[in-house]
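Missing here: one protein chain of the complex. Every other protein chain is in place.
For reference, chains read A and B in written order, and residue numbers begin at 1 within each chain.
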Amino acid sequence: MSAVLSQLAVTPSILDIDNFWGAVGLKILLILPLFFVVPLVVGYMEHKVMAHQQDRLGPMEAGPHGTLQLVADGIKFIQKEDIIPRAADRWVFAMAPGVALVPAILIFFVLPVAPEVWAEDLELGLFYALGISSISVIGILMGGWASANKFSLFGGVRAAAQLIAYELPLILAAAAVAIQAESLSLVDIVNSQATFMLGNTEINLWFVFPQALGFALFYVASLAELSRPPFDMPIADSELVFGYMTEYSGIKFAMFLLTEYGGMVSMSALMTVLYLGGWQIVPGVPLPGCDGAGGIFDCGALGILIGGGVTLGKIFLLTFIMVWLRVTYPRLREDQLQKFSWTVMVPLALINIGVVAVGKVAF
Amino acid sequence: MPLKTKTPGLGLLKGLGITLRTMLSPASTQQYPHVRPDLPPRTRGVIALMDENCTVCMLCSRECPDWCIYIDSHKETVPPAKEGGRARTRNVLDRFAIDFALCMYCGICVEVCPFDALFWSPEFEYTEYSITGLLHEKERLREWMDTVPAPPALDEGAEQPAEVTAALERSESTRQAAIVSEETKPAEGTAVAPAAASGAAAKAPDVHVDDAGQIDQETYDKLIAEGKSERIARAKAKAAHVRKRKQELAAEADLPAAEADLPAAEADLPAADADAAEARPRAADIHVEGGEIDQETYDQLIAEGKSERIARAKAKAAWVRKRKQEIIDSSGTEGSSAAGDEGGTE
Partner (left out) sequence: MSDLETRERIHPGTAPGEDIALEIIGDGDFDTAEMTLSIGPAHPATHGVLRIIMEMDGERIRDAHPVIGYMHRGFEKLAEHRDYRQIKALVNRHDWLSGFANELGVALAVEKMLEMEVPERAVWIRMLLAEWNRILNHLMFIGSYAIELGAITPMFYAFREREDIQYLLESATGGRLHFTYNQVGGIKVDLPKGFLQQSTDIAATIRKRLQDYKDLILGNEIFQARTVGVGALEREVALAYGVTGPTLHATGVAEDSRVTEPYLKYGEIDVTVPVGEHGDCYDRFYCLVHRIQASLDIIDQVHDAMPSGPVNQKLPKVVKAPEGWTYLRIENPLGQLGYYLESDGTKTPWRLKMRTPSFSNVAVIPHLLRGTLVPDAIAVLGSVFFVVGDVDR
């Protein structure tokens, strides 16, 4: 087993200790907080930021300044009655949240968080990440169909159309990054950003600077993938009550919500890795205590901690912008959404690839 | 005509700017229940009943669009006040209940009550777990009276209330009468009585006080310290202020009637005794701080079987009457003694 895995893995992380099951345990210990704690903090930030942008205070009662609000929400969801509509398709209904949630967890396996802190560094890391994130669509469709509710069906079908439409710009933008980094491994992409020099100069840049267009495309496409406003037609709560999630209650509903917030975190982490230089603080400045290439590998404990902090900070910045956009904009109509994707974003993404490829060869 | 943004994307950025600006300024939320809202005095929160004023005319119950006021009463005969007089009948309020589950807070009952027995109060926190708890009986409605605020001052352009205009006219005419009587009679303390015969305190007739809405701070503080409610204290302080101003103005005009006015100036009409003042001009000029009860009257009424509340009210009235009689007997001609404040505490 470990022989097979070690062939897939490229750069071992510090979690790859000799004891196999010990390594597995450590990796699970890394993923679980990433998936359960960070989205809750992002959720709290969303409550508070949304509230203050709407001239109100947000949660204040549960815990000091409402910090325990989402914990209280979790407890509330656990103790709720699990209602399944009589006309619903029981098995599909029950499995839908799971099918949506599990891929959202699995994506964290390849995301590098700090120097030498990741679960697995696959050679096809980027491909794996994008592929796994598309499986959630099936869960959403299942939820919409099995609810036996016309509004949910609307939501499910809209979601399917939207997510398929926005996969293309996402993948094309990511492909441009892979071209520039000459690798699909996420750790290698971080590494190449640390060593990327502009032209013949010594200026170290992250990929966001030459590929600003690609970054914008990836950001917008990930918003659409997550059904976040202004692309939240599938949920459209003023029209469809809550879209495919309408009939869900209790833990199943919480699982759908966790998929959304977990997706926000994973997409932001992916963007950090692809465009914002991973755990590097500022381009060109090595992390304290790191000796490796580009000043971001072979770090001591301090470097690992700082690197992790930097990644989390970038994730929060990106999710803050996602919340900011949610608060400010109305939602796009479904056909406008589709038109925007096919006629604006895909051509731009192709142009982006062309420019990057030419730049790669010329410089 | 409709604004279309010239630069594509500018509208989107402006929108982001507005939300960011709002985020960076303090929020407008009032954290109820830690912070209570500051409601204006006219707010229609709950209806309070002053059942001493209620004569059971049933107008409120009749006019209520929802029929949510329930009134029960019975008639009592009151023995004649003097020998050979006619026995009077009086309405006694047994039950006065407002069902706030039905009430639509329109205010018609408060507006229509001719005896000022119903008032609005801004209190709104009287929710109940059971709907029967929203039926407020007489005692609870009486308790709400403590929360009734003073009516706010009116706008400058508003018309002066009819009562104020009438009182000012009356006082002008009595001032005129006082000047006339001054010229025809020697200045005696008994000039006080006919001067006050009109029922209002005698004032310099041709003096008009402009700032009638101000209060006399000393009187106000004193009354508050004695435990009077804010509303009554303010009303009396206003009257005291007007009196003082008139004295000052009269002193400037140097009229001799001003000195003789002092005991009358101290005389004040308690609000509820307005009717009694017309019948007994002398005793009405004298102000006695009520609060004490006349023990004999009280015991007698209790022995007759009256309720404690009624017995106490009558005993208080009897005590006030006795004190006034004593004062009239003892200092009838002096005029400028401290016939006024007895300083009885509540």
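Some notes on this structure:
Throughout what follows, contacts are C-beta pairs under 8 Å (C-beta built on N, C-alpha and C of every residue); 3 or more make two chains touch, one makes a residue touch a chain.
Quick caveat: nothing in here was measured; it's all calculated off a predicted structure.
Contact with the chain that does not appear here is found for just one residue of B:R42, B:H74, B:R88 or B:R309, B:R42.
Where subunit A meets the omitted chain, the residues involved are 50, 53-56, 150, 154, 229-230, 232-233, 236-239, 241, 326-336. By the touch rule set out above, subunit B reaches the unshown chain at residues 1-5, 8-12, 14-15, 17-19, 22, 28, 39-44, 63, 65, 104-108, 111, 120, 152-159.
By definition in this document, only the chains that are shown with their structure count from here on.
On the subunit A side of its complex with subunit B, the touching residues are 49, 51-57, 60, 324-325, 327-329.
Residues 12, 15-16, 18-20, 22-23, 25, 27-29, 31 of subunit B are the ones that touch subunit A when the two sit in their complex.
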